[in-house]
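Quick one: structure below, then a few questions.
A single protein chain has been omitted from the complex, and every remaining protein chain is retained in its original position.
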Amino acid sequence: MLSDSPIAVEQHGPELLHHFVDAEQQRDAASLGMWLFLATEVMFFGGMFCAYLIYRYWYYNEFAAGSRSLDIWLGTINTAVLICSSLTVALGVRAAQMGKRKLLVILLLLTIVFGFAFLGIKGIEWYDKYKEHHIPGNSFNVDDLIKDYPQIHIDPRHEQIYFSLYFAMTGLHALHMIIGVGIFMFLTYYAWKGRYTPKYYTPVEMGGLYWHFVDIVWIYLFPLLYLIDRKPLR
Amino acid sequence: MFDNFPLWPVRASAGAGNIDALYIFLVALSALMCVAIFTMILVFATMYRRRRGVEAEQIEGSSALEITWSIIPLGIFMVIFLWGAVIYFHERTPPQGASEVYVVGKQWMWKLQHEEGAREINELHVPVGRDVKLIMTSQDVIHSFYIPAFRIKQDVLPGRYSTAWFRATRPGVYHLFCSQYCGTMHSGMIGQVVVMEPAQYQAWLSGGGTTGSLAASGESLFQQLGCPTCHRSDTQGRGPILAGIFGKPVQLEDGRTVIADENYIRESILSPSAKIVSGFRPIMPVFQGLLGEEQLNALVAYIKSLSLAPAGAAGKTSLTPAGTSSQNLKE
Partner (left out) sequence: MATAAITTERENYLNKEYGIRSWLLTTDHKRIALLYLASITFFFFIGGFFALLIRLELLTPAGDLVQADTYNKLFSMHGQVMIFFFLIPSIPAVLGNFLVPLMIGAKDLAFPRINLLSWYLYIIAGTIYLHCIVTGGVDTGWTFYTPFSTAFSNTRVIEAGISIFIAGFSSILTGLNFVVTIHRMRAPGMTWSRLPLFIWAMYATSIIQLLGTPVLAITLLLVVFERAFNLGIFDPTRGGDPLLFQHLFWFYSHPAVYIMILPAMAVESEVVACFTRKRIFGYNFVAMSSIAIAVFGFLVWAHHMFVAGISLYSALVFSILSYLVAVPSAIKVFNWTATMYKGSISFTTPMLYAFGFIGLFTMGGLTGLFLACLGIDVHVHDTYFVIAHFHYIMVGGAVMGYLGGLHFWWPKISGRMYPEAWGRLAALLVFVGFNLTFFPQFILGYMGMPRRYWQYPPEFQVLNVLSTAGSTILAIGYVLPMVYFLWSMRYGKIASDNPWGAAGLEWKTTSPPPTFNFDEEPEVTWEAYNYEQIPAPAEVNVER
């Protein structure tokens, strides 16, 4: 009757933690957990998307002008970078499934490289905004936009709302990317150590889910922030 | 009601009676529900207290009961909803021809401007029996204008007008409270509403040295700021004609049509490029930061007065916008 931790006598690795009945239960739990977490992330970003939609409806001109001031090429490259990174992630999960350790490590490293590339380009974009005085705050100044678009009426206060949302949304997205890169660094290390096998690659799969989610958020951000009105100016 | 232990404030407005009736109905309903449930619990607790040898009877449930005690409350709730909705609809629809008082809330006082020009701070004098519409805005944070005796309350927001209305039915002095937390002296942002007999109210009005009606001061401000330069009374102006626009639809250059209400006029002064009238160019200067709320109220009142029917509505003192050329008022 004494509780002697009967599980202790079994030999098993991380694929079967003591409180789970079997590995399948553990995998299912991890999967459900990650999907639920992503649902919370949807609600989290959702609040900002909600604010964005309302202000875009009210201040369309300012949003369009602000959108045009973003570098569409850098934005497009970043989108391509993230899509490629999702490819390497998906291939990485497959490599883990097939027990190909070296391939897995390469793909995880590639993903990290893409992640850094995205962050680097994002940094450049933010720096451009800094130089153009488009960062909300005391040195915010959109006289350049007002000059560039004489045919539409730009209220600097409303323009400031566009840029506030731009920085809040891309900033939080970048923060999630940084966390993602951190997670993948851990995954790479453990992958290199041989921890992931066809029997147990759940962390790779879950990390992959997270990464795909961050990618999808960007897929929404890109058209909403960059592509509001790219018709050629008359 | 009970003088020494009042359960509700004095009823001093036309709407208060209906609201109290609904309240009393809800109190009675709640008391009934509580008595019913508590009695049942008491009876069950006594009848079915634990006794040796007497086992509990396992009863799964009863769909019939469940449906009954879902449908009946739902039905009662819908009655309460409808009754309350009708009252609310009435409360939020100021009657035509109500006289207007402009209210500006700021930390931590209320400033009121009567149409006739009288200005008050933390006090509102009104005559018995007159519909009064409050047009309110805040200079800083959100406040709320609350007169318990009239059973009315409306949040007062910065950057826009909100409205409330009442008809006082009982002379007396009643509390005015700010009821949206607004900082240090939120609890000091109080005052009184003084309801007077109409004759006394007239006396009070003429007692103060008024500087002319609110619309009149609006008109002089209108001239001072140079508005007639563009807003001429003919079609040659660079800005739209303002006579008669209040309350009417306005066609905007982006295709939308909006009603020219107080908020529209206010926005057009503070942020003209937000809504450009069709056929005009966005050249109106921005007055954001150059005008105080009370000056804005005066301008709004003036522009509204340009839409008045010449005879004036019943129950109002008749206003002729001072100095307006007669061609704007088709006699």
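So that you can tell them apart, the chains are marked A and B in the order they are listed, and the count of residues begins at 1 in each.
Please note the rule applied: contacts are C-beta pairs under 8 Å (C-beta built on N, C-alpha and C of every residue); 3 or more make two chains touch, one makes a residue touch a chain.
Being a predicted model, the structure only gives us computed values, none of them experimental.
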{"item": "Residue of A:16, A:165, A:204 or A:228 in touch with the missing chain, whole complex considered", "value": "A:165"}
{"item": "Chain not shown, touching residues in chain A", "value": "1-3, 5, 7, 18-21, 25, 28-29, 32-33, 36-37, 39-41, 43-48, 50-51, 54-55, 58-59, 136-138, 155, 157-158, 160-161, 164-165, 168, 172"}
{"item": "Touch residues of chain B, complete complex, unshown partner", "value": "6-9, 18-19, 22-23, 26, 29-30, 33-34, 37-38, 40-41, 44-45, 48-51, 54-62, 65-66, 69-70, 73-74, 77-78, 80-81, 83-89, 91-92, 107, 140-142, 144, 146, 148-149, 151-155, 157-160, 162, 175, 177-188, 190, 271, 288"}
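Criterion: only the chains that are shown with their structure count from here on.
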{"item": "Residues of chain A defined as touching chain B within the complex", "value": "153-155"}
{"item": "Partner chain A, residues of chain B touching it in the complex", "value": "271, 273-274, 276, 282"}
